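One chain of protein is taken out of this complex; the other chains stay put.
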Amino acid sequence: MLQNIFFGLSLGAVYSLIAVGFALVFNILKFSNFSHGGVMSFTAYAGYLAYILLFDGKITGVTMFVAVVLVAALVGAVTAVGIERVGFRRLRRNQAPVIYYFISSITLGILLENIITIFASSNFYSYPVFFSSSNIQIFGTSFSIADFVTLLFSCVALGLLLFVLYRTKLGLGVRTVSFDVNTASLMGIDADRVVMATFAMSGALGGISGVFLGMNYSLYPQLGQLVVKGFIASVIGGLGNITGAVIGAFLLGIVEVGLIGMVGSGLMPACVFVVMLVFLLVRPQGIAGKIVQEKA
Amino acid sequence: MDYIYSILTLTGITMIGVMGTYMVTGLTGQFSFGQAAFMAVGGYVSAMLTLRFGLPFPVVALLGAAAATLAGWLVGLPTVRLRRDYISLVTFGFGEAIISVLNNSAQLTGGAEGLVGIPKRVDLPLVLVSVICCLFLVACYKNSRYGRQSLALRTDELAARSMGIDVNRMKLVTFLFASAITGYAGVLYAFYSQYLEPGYYNWTVSAEWLIIVFVGGINSLTGAMLSALVLTTLPELLRFASSWRILIYCVIVLLIINYRPNGIFGDWEISRLWKKKTSAGASKA
């Protein structure tokens, strides 16, 4: 029981990284950014490559884990910034309708996935084992170390992000732009820079989640499709709301683990769908969100 | 020859599927992200009815489309009230849910191994006739009060409401019609390929359809159809590996979105040629 809750929490932690990366972009540009999945796949492979090419045999254990995570976060940030340049910058200039952003993001996601498929083929790779022992005993129950580290690292990353958002000038800029891009630029905020920074943060989170996904599952090009979990979580939490996304992600993690116990992992997606549909009916604005209404 | 024959048949079926995506995305501006799932519903229901009860093809074709419509109703009814991007999530979730159910009901549907032994009832002529018929229905729909109201609400829901348009109902009607058409595409596929597997209805298929619609221009049915024709046949004929094909699609879409945001065809429709002729004739007379 306790073990399951813990597993649910650790799953929720990964989901929350995805959801927050997703919510960050929604927050400022008001569209669902599916290219985030591509970033996750890409960084998961980048982390793996870094391990093979740079770190293998030189460092081990936790050091290696940290190094891989950092590389992935960096690659994620750079990729996301690149995506913003290619996929969204011009759309913002043209004041394109939301549907274009959406299509652009899906396209970029699929593009990254297929680039990976072409270069790495659709084979599965497995991530290195970072930790020598796989379980630790606390209060007589054994917990998986990987889960434990996932939870810990996710919380640190999220804490860092919240610090940036609420305690720095950059964060203030992001929050202002999220209110209204045009007004913010009138107020002398360099919207381009803020949007870029947001994508960088979102990409870094995507990178970290990519590594966790690679560790938990294995490495395959479609890994990034798990971005949907982040989407579901941030819808549950209220689109664009960072705290809501975190809460939604943990809820989703726990619900999924619970459902696996009840109906098995095969039917779990169907049940999650039903749960989500019911949730949307009862509370369409999400846990924390307000309904974004069109201005008249 | 057989090879070209089969490409043309599959392209025709894709075109019908794309019509569904065109309606949901092009007419009402919702992002259908699980359109292929309705194809799965149509295909599986019709195939199973034939295999279990031996019902004749025309009957199961109708029932397959009806089942897809019913599924569309279940998904659409709660969703049309929500913010537009939610429908992408719900249709996506629905797609995944359908696949997971299909995979886990091996006794009924053959599970992940697939459903075999479907009789062959569909050939190229039937598909061609179907494409023409469906195209006629969809074009008429677009050019009716339903199409106009859908297009109106796509650009501006608030203004549409101020004109007395029941936005949610209109979204639902269009969504249901799209589900029916896509379901019929599923029937055709089932009775052409004689074999169904859940993996075929993956969300990437839905995404591919969305991309096809976008390349042709979300305002143009003509564009969507031509782009379906070209983007499905050409890579097959040139024998690209599938990942390269998708890569090229993606690059095209990115170029279009950035530099020609209304798609290749903008809002041009082939029916305009005809209209111009008649109006010219009318003015002469």
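Each chain gets a letter, A and B, in the order it is written, and its residues are counted from 1.
Keep in mind that, in the parts below, contacts are C-beta pairs under 8 Å (C-beta built on N, C-alpha and C of every residue); 3 or more make two chains touch, one makes a residue touch a chain.
By our rule, contacts and distances are computed from a predicted model.
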Among "Amino acid/amide ABC transporter ATP-binding protein 1, HAAT family", "RagB/SusD family nutrient uptake outer membrane protein", "FXSXX-COOH protein" or "Alkaline phosphatase", the UniProt name of the subunit that does not appear here: "Amino acid/amide ABC transporter ATP-binding protein 1, HAAT family"
Selected residue (touches chain absent from view) among B:Arg84, B:Arg121 or B:Arg154: B:Arg154
Chain not shown: contacting residue from B:Val59, B:Leu74, B:Cys140 or B:Val251: B:Cys140
Those residues of chain B which, in the complete complex, touch the missing chain: 137-138, 140-141, 143-146, 148-149, 151-152, 154-156, 158-167, 173, 177, 219, 267
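Following the convention adopted for this analysis, only the chains that are shown with their structure count from here on.
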Where chain A and chain B are represented by their mean Cα positions, the distance between them in whole Å: 30
Footprint of chain A on chain B - complex, ascending: 25, 29, 31, 78-79, 81-86, 88-90, 92-94, 96-101, 103-104, 157-158, 203-204, 207, 210-211, 214, 218, 243-244, 246-247, 249-251, 253-254, 257-259, 261
Interface residues, chain A side, partner chain B - complex: 31-32, 86-87, 90-91, 94, 96, 98-100, 102-104, 106-108, 110-111, 114-115, 117-118, 225, 228, 231-232, 235, 239, 264, 266-270, 272-274, 276-277, 280-281, 284, 291-292, 294, 296
